[in-house]
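Only one protein chain is missing from this complex, and each of the others stays in its spot.
Should a chain be cited, it is by its letter among A and B, assigned in written order, with residues numbered from 1 in that chain.
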Amino acid sequence: MVGSETLGKRVLGIYLPLAFFIFFLLFPFYWMSLVSFKPTNDLFELKYNPFWLQTFTLENYLYLFQNTDFSEWLKNTLIISVVSTVLSLGCSILIGYALARLRFPGSNFLGVGIFLAYLVPPTLLFIPLSQVIAKLNLYNTYWALILTYPTQLIPFASWLLMGYFRTIPKEIEECAMADGCTRMQALVKIILPLSLPGMISAGIFCFTLCWNEFLYALIFMSSGPMKTIPVGTVSDLIKADTLFWGALMASAVLGSFPIAFLYSFFVKYYVEGLTAGAVKR
Amino acid sequence: MAKVVLENISKMFGKVAAVKNCDLTVEDKEFVILVGPSGCGKSTALRMVAGLEEPTTGTIYIGDRAVNDLPPKDRDIAMVFQEYALYPHMSVYKNMAFALKLRKFPKEEIDQRVREASDILGIQDLLDRKPKQLSGGQRQRVAVGRAIVRKPAVFLFDEPLSNLDAKLRVQMRAELSKLHDRLQTTIIYVTHDQVEAMTMGTKIVVMKDALIQQIGTPLGVYNFPVNLFVAGFIGSPVMNFIPCRVLSKDGRLMIDAEAFQLPIPEKKAPYYQALAGSEAFFGIRPNDIYDRLFAPEHLKENAIRAVVDVIEPLGSEIHLNVTAGKHNLVAMVDTQTNVRMHQEIELAIDLNKMHLFEKNPPNLRIAAE
Partner (left out) sequence: MGSETVKSRGGRSLRRLLDRESSLGIILMLPGALLLIIFMAYPFFLGIWLSLTDSVIGEMGDFIGFRNYTDLLGDSIFHQTARNTLIYALVTVPFKAMLGLGLAMVLSNRMRFSNPIRAAVMMPWIVPTALSTLGWFMILDPVFSPISWLLRSLGVIKQNINFLGDPILAISSVCLVNIWRGIPFFGITILAGLQAVPQELHEAAAIDGANAWHRFIHITIPTIRGVVLIAALLSIIWTFADFQLIYILTKGGPANTTHIFGTYAYQIGLSATDIGQGAAIALYMFPILAVFAILLLMYLRRD
């Protein structure tokens, strides 16, 4: 940084605001975790300080697995997220490659189309889409989400991968073709291994979005054991008047954990992916 | 080992022609150099031979096959790129073995060929390294090695030396010439560097603005450039061009450049007869201009006077930038020449090496062979 800073300046300029941000941004998670480890009775005990744990318990987590469909939800969410991510990534690799490398009629138009598709929100489509899903008899099947999530994932993932493919020198691929590869072989043997970081970014992005999706899952997966974690937690654990706060928070913590865990391993890739569209283009 | 023929090849990118009506025959085992300024279409021509671009019109033959419809992999060619294009995720060994593996060669043969090629190029110790651990020169060798192991019918080189520093470039030039001699294979080599063209090629093809300007041996093109462009592009330092008028005086052809007049030698006169009375460019290479004091006797009669502007002593010779009348000239003179700036000097011109180019249109050439 320019100029030397005194400790006092650093505290005022950096650590104080940092503390504010960390407190504000992380407090809800602290609160969720706290409540999830609290016995329900302690919540009602007004003389206790609610910001601290008086008694530690795992009863809320046990309740989740014993008295609700949580384990089913977990399985559903995992299967749907993995399959949908793989499918989207596959389609996006092909689209990204075609847009980055091939000259074909309509490619500019299709590129803009894909970008615009990125901006189409689920709320614009969910009503007619529910009719389509009904007609295809996909209600309460994994396919309802596996096939519809890619519409939210492919546009961004293609965009991201296209940018990544463009950073790989064209000559390498041409050389592979002169060496005896077909275009597809060159893609598989040369381009894909070289764009591994890009594919990790795109994959994490897709997986996160699948895992977090709420609206389509809410509408298309209404039967109890077919729900995903976010929908199951919201619709089955919030029952009028009798709120199981502990179980609710435990479910929220467990549902958030895999994403937070995955993310903390691949921060770099996620940030790259997130900012690719805005900064690098 | 094969002959390569381009028959009336054109390539359009949208409305822009990258290559126009190109006819070229590359004989078996020839080392052909496509040379020209950037954007002249030489790389596009090469890429069409490789199959990386589709010609808009015309037919390409490799050996006896028309290859227009064949993808690169089926053309039996190997290509070396300017940026080397080594596969970054593979070791040197794997880079070199890649093409053979794709063709399902037995392991022992792959190994034997890779070792052989790495011996030729002196990269035996680098086989386990990744490309990013190599220097520029080493990468270049690996790129060449990767082509050699294939034993292809035709080698294609796309400006392979332009990323190397000057010293390495000179060294690699010699090595590529040796390599061609040893492999006895057809090579098509693209460069913008006329020195590479002159030193390595058995045949050079000069291109400009999507058109082939001249095809010939290096010395043929150097001594008998067909137009102003080729004359100016081939040879270093660059040929001097002086606007002049061609006169016919007492049955002799003369060049009149206002500041001086020079007779056209009898031997050359018949070729330039048609230019009598018109504007033209008189071309003379700097090394055909002498300090009159040190010129061979028979050249001393054709001398001009000029004022010295800049003196560049290079050790083995001296370059003089001089002004004669209103014309600027460069002369390469003997190291014994003793002049100072702003002094006048007498320069003898070897008119047997002169060229004359018609002014309008400047690229139409009056034969001088």
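One rule holds for everything that comes next: contacts are C-beta pairs under 8 Å (C-beta built on N, C-alpha and C of every residue); 3 or more make two chains touch, one makes a residue touch a chain.
Keep in mind that this is a model prediction, so the values were computed, not measured.
Asks: Just one of A:Pro122, A:Pro197 or A:Gly224 touches the chain that is missing; which is it?
Replies: A:Pro122
Asks: Could you pull out which residues of chain A are in touch with the chain that's been left out?
Replies: Residues 1-3, 13-14, 17-18, 21-22, 24-29, 31-32, 35, 43, 50-51, 90-92, 94-95, 97-98, 102-107, 110, 112, 114-117, 119-132, 147-148, 150-151, 154-155, 158, 182-184, 208, 211-212, 214-215, 218-219, 229-231, 233-234, 245, 248-249, 251-253, 255-256, 259-260, 263-264, 267, 270-271, 274-275, 277-279, 281 of chain A touch the chain absent from view.
One rule holds in what follows: only the chains that are shown with their structure count from here on.
Asks: Show me the residue ranges of chain A that touch chain B in the complex, using the header's touch definition.
Replies: Chain A reaches chain B through residues 169, 171-172, 174-183, 185, 190, 193-194.
Asks: So in the complex, the part of chain B that touches chain A is made up of which residues?
Replies: 47, 50-52, 71-73, 77-79, 81-89, 98-99, 102-103, 146, 150, 156
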